[in-house]
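The other protein chains are all here in position, but one chain of the complex has been omitted.
The first chain written gets the first letter, and so on, giving A and B; residue counts start at 1 in each chain.
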Amino acid sequence: MATSKKKSTATSTRLEVLKTFKLYIGGAFPRTESGRYISEETHKGEFVANICRASRKDFRNAVVAARKAQGSWAGRTPFNRSQIFYRMAEMLESRRDSFERALQERAGYTEKKAVAELDATIDRLIWYGGWADKYIQVFGNVNPVASAHFNFTMPEATGVVTALAPQKAPLLGLITALAPVIVSGNTVVLIVDHDHRSLAIDFAEVLHCSDLPGGVVNILTGYREEVLSYIGGHMDVDAVAAFDATPAEKKELGVEAAENVKRVHFFETPKKDDWTSDEAQSPYWILPFVEFKTAWHPMAF
Amino acid sequence: MATDYAIPRVPSVDRVAADERAARFKSRSIKTTAKAAGLHLIISMIDLTTLEGKDTPGKVRMLCRKARQPLKGSDCPTVGAVCVYPPMVPIAKEELKGTDINIAAVATYFPSGQATIAERVDEVRRTVDAGANEIDMVINRGSFLAGDYGRVFDEIAATAEACGKAHLKVILETGELQTYDNVRLASQMAIDAGAHFIKTSTGKIKPAATMPVTLVMLETIRDHFLKTGKMVGMKPAGGISSAKLALRYLAMVKETLGDAWLDPDWFRFGASSLLNDVLMQLEKQRTGRYHSDRYLSMS
Partner (left out) sequence: MGKKSTKSVRDLLFGDLWEYAPAPQSSGFVDLKDHYGHFINGEFVTTEETFETINPATEEVLATVSIADDATVDRAVKAARKAYDNVWSKMPGKERAKYLYRIARMIQEKSRNLAVVETMDGGKPIRESRDVDVPLAAAHFFYYAGWADKLEYAFPGATVKSLGVAGQVIPWNFPLLMAAWKIAPALAAGNTVVIKPAETTPLTAMLLAEIFQEAGLPPGVVNIVNGFGETGAAIVNHDDVNKVAFTGSTQVGKIIQRAVAGTDKKLTLELGGKGANIIFDDASIDQAVEGIVNGIFFNQGHVCCAGSRLLVQENIAEEVLTKLKHRISTLIIGDPLDKNTDVGAINSRDQLDNIKRLVDIGEAEGAEKFQPRCTLPDKGFFFAPTVFTDVTPSHTIAQDEIFGPVLSVLTFRTPDEAIEKANNTPYGLACGIWSDKGSKLFRVASQLKCGIVWGNTYNRFDPTSPFGGYRESGFGREGGVQGLLAYLEVR
């Protein structure tokens, strides 16, 4: 994974192989159709890579992939989704060294902070994974109607969700945004716009080898403002999950979302931007992206 | 007799929804002219019944006289039939001479039907010979519930044959069949085997007639008519003792089968105390006063 300048010392004659960071759409890593890029630098200003600058057409393609994957993802058993979450955590655990290093080198984390972010990320994956077959039990119910009917309500996934990832915590932020969305069976197009986008694509590689079906998570690196109006207005997107949204972004998303009555949820940024806090995870974060379905059936012979 | 009887395909019946539909007829408000006409119709549809171990010739005579003249000085019609046990048929015949009131008798080892087919058919023949022109038979519920549908069908068919010119009413005893699916199937089998009427109950088992059970049977009759063009009659019996309830049944017939069945030839009530309640309602309509049964003769 990750580009690492440390290994190629001055004495070495071997030229390091740099990685091309692409987008992650439908389980593949295509380049942006626009051919545009964003130069990413480390916190010290050293070159990391030319990162894809996703366009509205990339977004459109990602939504197509997310829609295609949604039915079968939601159709999997919650037990299976739970296991896939656990698998993602396993994959991340086995690669945690390189992510810790990358957080330090690229984002300027201290070692302690990098370890803490990896701990929190892996643990959060497992935590949400456990909810896959429990949130329905906690938030669903049998309703004692006053007639001879069996009546129950259960939450199920809304559909295709676009998420604006938090702008801090380049690794943990991704999980914080996507886990509560996909655990119920939604698929997601994750928009990553901060200084260390490369980590999102490194993470996509972890997803890619975690039994997670292609298209469930799609990651676009780029600029929020460039795709914002398309997100709100896309008629095949069912909901928007937005972190760190500015008042102007909230307004624009809200107005556009009305075109197809999208569900829009703005998450609060945790105190002191501490994304490792338990404040940044909750089963109640699953609820903005589910629909309650109530079924009636007579009881008699 | 045919033993390779093919069970007819009948639609399933959802009980909750059928109950709801039947309950809707309870909200029909039948007033003034509609009520008067309905009450007259109900009287003409009553099978005035006595089916007790303690029945005597005296009791049957009393019943027959009430059938001929429900209310002295009134223009109300006579009832559709009197309904008695087979030994009482000659008495009824004598009492009803010169009227067009039918004589119905419960045969086939009423109410249980627990006898051999030969014995049951023999009773039917004897009863028809004695002067009954309507036979109310009971089906073999034991055979039905045991899945021996062929036997049930054959017995009804044999009874129909034994009836000759007399009309056959087939009692399903729906209270013992329990499910509406069973009621629907038994209704269709009875119709296929030659019933002129299908009837809910003996009156000896509770629940007897209910509106939803009657509705399920009416719907079977309707489907048979739409398929074959042949009309079959319906007789709910037992538990219909108030004019108000009988009017609701009438509304159910009107809205399920239509005008053609609003006729004593095609719809009957098996009842005894219903008649006087209807008469009280008619008197109320005539005089404007709430009436008392002390002014009405017993049946």
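The working rule: contacts are C-beta pairs under 8 Å (C-beta built on N, C-alpha and C of every residue); 3 or more make two chains touch, one makes a residue touch a chain.
The structure displayed is predicted, hence computed values, not measured ones.
Trainee: Given that one chain is not shown, which residue among B:Arg126, B:Lys254 or B:Lys284 touches it?
Mentor: The missing chain is touched by B:Lys254.
Trainee: Could you please point out the chain A residues that touch the chain left off the display?
Mentor: Residue positions of chain A that touch the missing chain: 138, 141, 143-147, 149, 151, 153, 156, 158, 238, 247-248, 250-255, 257-261, 263, 282-284, 287, 291-298.
Trainee: Identify the residues of chain B touching the omitted chain, counting contacts across the whole complex.
Mentor: Output for chain B: 11-14, 16-18, 20-21, 27-35, 37-38, 41, 80-81, 102, 133-134, 167, 219, 222, 225-226, 229-231, 250-251, 254-255, 257-260, 262-265.
Here, only the chains that are shown with their structure count from here on.
Trainee: Averaging over Cα atoms per chain, report the distance between chain A and chain B in Å.
Mentor: Using C-alpha averages as centres, the distance is 71 Å.
Trainee: Would you tell me which residues of chain A are touching chain B in their complex?
Mentor: 147-149, 298-301
Trainee: For a test of understanding, state which residues of chain B touch chain A in their complex under the given definition.
Mentor: Touching chain A: residues 14-17, 19, 178-179 of chain B.
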